[in-house]
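Here's the structure we're looking at; comments come further down.
Only a single protein chain was left out; the remaining protein chains are all shown in position.
Up next, chain A:
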């Protein structure tokens, strides 16, 4: 009987005693990444007649790609203003007073259903003591109402929304900004990027703001070849299968597929070619498995982490 009691006691111990916990996968893939779905008000600017409210994800402006929604209220009638021609221009002033811009949609599009004006801006740097970003917004009714406001561009903590700016072999300035996935999984992920270029002015700068100096456009019909790898030395230049290079979709953004085989640091190695297959930027990376050696990167790459 003693043995029996001993056994029951042992059993109880076993059943109740704790063991290693299983990983909570959903929490695991969100440890490095916060995903934002809601557009919230980041800024309001008021003029005599209008109140402009700018909404972004998480109510902030970040370095990299920002989708913006503008809601315009007539301060007299307190009603939302529909279908006005609105222009949007971000201007960066550096320590020397030099002004430049970044990829953006100049003429905002009115979305009837949602009753907002939609645009985007790809901030190329964060605001700091010497660099400051200012938004210039023109609303055109009978006359032009110009509003401007200094904003704070914060650093992007989500590396999955990183961006890179570079000069191509054709001496043009290009910008690649990751738009999705915000929170990748160990899976196939639809990879979305915005690719832009600076339209070099042919004339010297006129009176500020001279639009010809701050003109950017979407890059049309290029291909961004993708080779994702883990840079961690112990991963030995590990890569993943079944990735798809990024090509332009109907909305002008670039779409591809990236497979992440595990969480951690990844490098998206790119080779960027124009519609004629001419190399704009990027180098082929080694496909060798080299345990203990940090993976080499293409001259064009973006690091992500999840």
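The working rule: a residue touches a chain if its C-beta (ideal position, glycine included) is under 8 Å from a C-beta of that chain, and two chains touch if they have at least 3 such contacts; residues count from 1.
Rule of thumb we're sticking to: contacts and distances are computed from a predicted model.
Per the UniProt record, the absent chain's protein name among "Xanthine dehydrogenase subunit XdhB", "tRNA uridine 5-carboxymethylaminomethyl modification enzyme MnmG", "ABC transporter ATP-binding protein" or "Iron complex outermembrane recepter protein" is "Iron complex outermembrane recepter protein". Of A:53, A:100, A:259 or A:283, it is A:259 that touches the chain left out of the display. The chain that is not drawn here is touched, among residues A:87, A:101, A:124 or A:239, by A:239.
One chain is missing from the display, and on chain A it is touched by residues 3-4, 7, 10-11, 14-15, 19-20, 22-23, 25, 28, 31-32, 185-188, 230, 232-242, 259, 261-265, 287, 289, 291-292, 305.
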